[in-house]
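Just one protein chain is left out here, and the rest sit where they should.
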Amino acid sequence: MLQLRGNTSMEREVADRNNREGMMGWLNPRRYGWERVSYWLQRLTGVGLLAYFIAHIYETSQIAGGPALWEAFLELTQTTLGHIILIVVIGMCVFHSANGIRLIFAHGGKGLGKPGRPDYPYDAVSLNYRQKSGIWIALILALVAMLYGASVLFGGE
Amino acid sequence: MADITTIAHDVLIIGSGLAGLRAAISAAAVDRKLTIAVISKVQVMRSHSVSAEGGTAAVLYEEEGDNQEAHIYDTIKGSDYLADQDVAELLVKSMPYEIYQLDHWGMPWSRRKDGRIAQRKFGGYSFPRATFAQDKVGFYEMQTLYDTCQKYDNIHFYNEWFCTSILHENNTFQGVTAIEMKTGNFTIFKGSAGIICAGGAGRIYSFSTYAFSSTPDGLDMAYRAGLALKDMEFVQFHPTGILPSGILITEGARGEGGYLINNKGERFMQKYAPGKLELAPRDVVSRSMIREIQEGNGFKHETDVDCLKLDLTHLRADRIKEALAGIREIGIKFSGTDIIHEPIEVRPVCHYMMGGIHTNIDGATEMAGLWAAGEAACNSTHGANRLGANSTSECIVWGKITGELAARYATRKKVDSINRKQVLEEEKRIYDGLFRGRGAVNPYEVRKQLTDMMDEKAYVFRNEQELTSALEKVRELKGAMWKHVEDKAKEYNTNFINVMETDSMLRTAEIVLVGALNRRESRGAHARTDYPYRDDANFLKHTLAYFTGNGGPKMTWYPVAFTRYAPVERKY
Amino acid sequence: MTEQLIEEIETMEKKREKEKHQGEKEYPKSSVTLKIYRANRRAGESPHYDRIEVPVQRWTTVLDALLYAKAYKDQSIGIRYSCRMASCGSCGMKINGIPRLACYTKVSELQGREITVEPLSNFPHIRDLVTDFSQFFAHHHNVEPYIQNDNADMPEKSKLTEFIQTPEDVDKYLQFSYCIKCGLCYSACPTVATDTQFPGPQALSQAYRYFIDSRDTAPKERLDLVDNRHGIWRCHFAGSCSAVCPKGVDPALGIQLLRGHLLGYSKNEKKVAELKERQKKDD
Partner (left out) sequence: MHKMTMLRESQIMKIHYITAVGALFVVAVHIMMRIAVMPYGMSLEYENVIANYQNIPYIVLLESILVLVSIHGFNGLRVILLELRQSKKWEDGVTVLTIAAMIALIAYGTRTIILANGLGVE
């Protein structure tokens, strides 16, 4: 763990959260550009998927209770609201996965470009259009998947 | 008194510019058990040194035709023979080591294709001798030194502590008093040895390349402690400051091949310095520019100020981006001009103080245990006119020398007491005299009037009449009822700091003016229209100014050290 | 195809950016209202905003405007500044909600007749527009930002020579050493917003700056230094740091490249081998 050097007053300040943006900093994700949107969505969808996954494990466990319980449970989930939730989950899953693949590469510096001599007006190479279009593609894929999911869930009946 | 905190360290360094940081490293390396305090009124890496752009002079390539003797000669000739020649020699001989040491500490020097350190042309030199790192030399040097300081746990940084006075007894240094800006607490620093690296005072001019923090409070502190300020009338005006802000276009721009042009499109430097053209020393180029403007060959900037233009459009765009990226940015941002496509409007601008705290060749002041280095010091390397790129060199060389000497001194001799009377007097001076003072005049208005007046009357050319009227004005401002601080809070009170700075500015401006009046000749950066020639018979000597209380300074003279070159007429 | 599209979008954006600058030439505003965040909690003054109208010209920067307000309207405004030319990093503050340098932001670049200035977030607040940088500097200190090499300190009487570095070697780290420690990135980063022990973009990009410098011989130690619970892994490539950096340091890039070495995407053996080679030659 990082040790902060210095006098005790500084160590006290380390604990001090005075003026940190905190979770409020997550609001207004458009403020700093697309990469920040991606950060925010990746997080949101990650947590959302985890929640769904837990619920899904619970849902499938009903199978062990026999056909009656299973049918009863299906009744609960196979509703319009249930379908909408499932569509959102599909979108989350596709966005999180597609963007996740981009991030796995980007986190290791792949596809970000090379450092060079700074040149006014300093455009950051890491915020290049390859990365931005990666985010857009993930969003578009998620949308397409949601539409397809909707067509299966609502159209199949 | 009992409630005033005392902080004790072995070596106190006032100022965290290039000189201060270099001193800290060399002091810390002497003995890891010594504790070094670096006290600065700004945070580290915010000192004015980060703005230095063009280069640092050193002889690196003797095998390619350079030699140290030439560097010594260029420096002395550039100084209009007012430099102490042994000091110039020490500078030149120490520099190559420092360049390589900086390289070893991580300095991103610009390189040649073969991987060796690159150098470029600079004004007044007979060989391309300015070692550079793009056009941000000072910045990178500061970063390298600051980062290297992180190696030493015995260096303690006191960021944003404003020093107000030097404590001393029997002409021996004991420490300083300071105000911690964050809390507003008045504090005593006790130290066996001290080094003043408080930088230049260029903010006594309005049109100035200096950072806003470059006010003479460090010089003034030494002055009030009874130390002499030397050669203060020599103020360097750099030929190329942009309008309206005064931000600098480095001499490197001319070193890379830029031209100065007048409104007829002529390269007018052909008239004034046919041998060196734009790369004549700064005093020569600045005077030529003012003459050109006086002859009606200038441009008018949209703010109605006369100016000339610096033309870089004939350089290749990629070369500009490679070597002058920073000033291209400055041009676009602060002047609305892209130097790749258009000439940029420039005008001579206050840039450097040759003068400073009087020291000997080792940087020692007249007080035992106290040294001075960097722009705050005047060890007489630069005489009447500094060559570009020689100042960062000076900061580094004397930073190292004084750091070592001060640390050695501090191991031998420990200070055991503090002059309490002085502490109380100082507390009274700043709190009763300034903080709780009453007045109707806005101190910021006083500061503005002073600096505008300096711009007008103590600029590139001076004369008796204007200097006298300027002196009268300074004395009038000194007497005005302005000493008060509106902001009564303790915490981060920049109003209070500004008032203390203004107080020191008035005193320092007075010294500059008195010195300029006394020097009835033209030498280096000091050009008198009423005495247009150099007068070696009467004025081949340094000016010293001593504090006398509320009256003006007491002026004396001090001899110049000659070791090798007799003065001859200076031609470029 | 996509490459082309990307390029097209890119040129379009650049053009728009240029047009924004051209607008400055015919600058119509003659005065502007500063909405300044004021607070001095230690002295019991609670946060509020002051509105001060100041005259402006085409060149006026937000710093100029603030200093005018300080000199002639309200002398008690707490503000930190020094170089006024974007090289010292003193004057970072939130201008209209985004971290920027006051001396590097012209009033003419901003929309509207009112400019909101607030202290940087994520730094402990001191007074008005001034924040405390000691944690920030401590994080920088903690990444050991100096060349680690047995020969780093040159003996006085040694052979005077440099470590050879080609311009290409320099370009690998030069961009990252452009950092002026202004803290804008630190203020924008969403991780710093909640994690008090995360070194932040500035410190991490400096870790990379020394890691990739061919003069440094401690690449492994440097990786270990940032490989911990609150270290480099807490960067999620939100990119906000690079979006606000006034000097094109692109800390996000430095961090990801450094992480590439931890992930094994990139190898640094060449550099180590090279160094060994060079040392042999020197001996």
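Note that the chains take the letters A, B and C in the order they are written out, and that residue 1 is the start of every chain.
In this text, a contact is a pair of C-beta atoms (placed from the backbone, for glycine too) under 8 Å apart; a residue touches a chain by one contact, two chains touch by 3 or more.
This structure is a prediction, so every number in the text was calculated from the model and none was measured.
K.L.:
Shown chains touched by the missing chain?
P.N.:
It touches the following shown chains in the full complex: A, C.
K.L.:
Which residue, C:L110, C:I164, C:A218 or C:L263, contacts the hidden chain when the whole complex is considered?
P.N.:
Residue touching the absent chain, from the options given: C:L263.
K.L.:
Touching the hidden chain in the full complex, which residues of chain A are there? Just list them.
P.N.:
Counting only chain A, the missing chain is touched by 23, 43, 46-47, 49-50, 53-54, 57-58, 60-61, 63-64, 66-67, 70-71, 74, 78, 93, 97, 100-101, 104, 107, 152-153, 156-157.
K.L.:
List the residues of chain C that touch the chain left out of this view.
P.N.:
So the residues of chain C touching the unseen chain are 191, 194-198, 227-231, 233-234, 262-263.
Basically, only the chains that are shown with their structure count from here on.
K.L.:
For the pairs A-B and A-C, output the one whose chains share more C-beta pairs in contact.
P.N.:
Contact tally favours A-C.
K.L.:
Find the most central chain, measuring centrality by the gap between its CA centroid and the centroid of all protein CA atoms shown.
P.N.:
Smallest centre-to-centre distance to the global C-alpha mean: chain C.
K.L.:
How many angstrom lie between the CA centroids of chain A and chain B, rounded to a whole number?
P.N.:
54
K.L.:
Which positions in chain A are in touch with at least two other chains?
P.N.:
In chain A, residues 5, 117-121 touch at least two other chains, as defined above.
K.L.:
Could you pull out the residues of chain B that touch at least 2 other chains?
P.N.:
Each of 134, 332-333 in chain B touches at least two other chains.
K.L.:
Quick one: in the complex, what on chain A touches chain B?
P.N.:
5, 117-121
K.L.:
Mind pulling up the chain C residues that touch chain B in the complex?
P.N.:
21, 24-25, 40, 42-43, 45, 58-59, 70-72, 75-90, 104, 106, 126-128, 130, 132-134, 137, 140-141, 144-147, 149, 151-154, 156, 160-167, 169-170, 173-174, 177-181, 210, 213, 215-216
K.L.:
Contact residues on chain B for chain A in the complex?
P.N.:
Contacts found on chain B: 134, 153, 321-322, 325, 328-329, 332-333.
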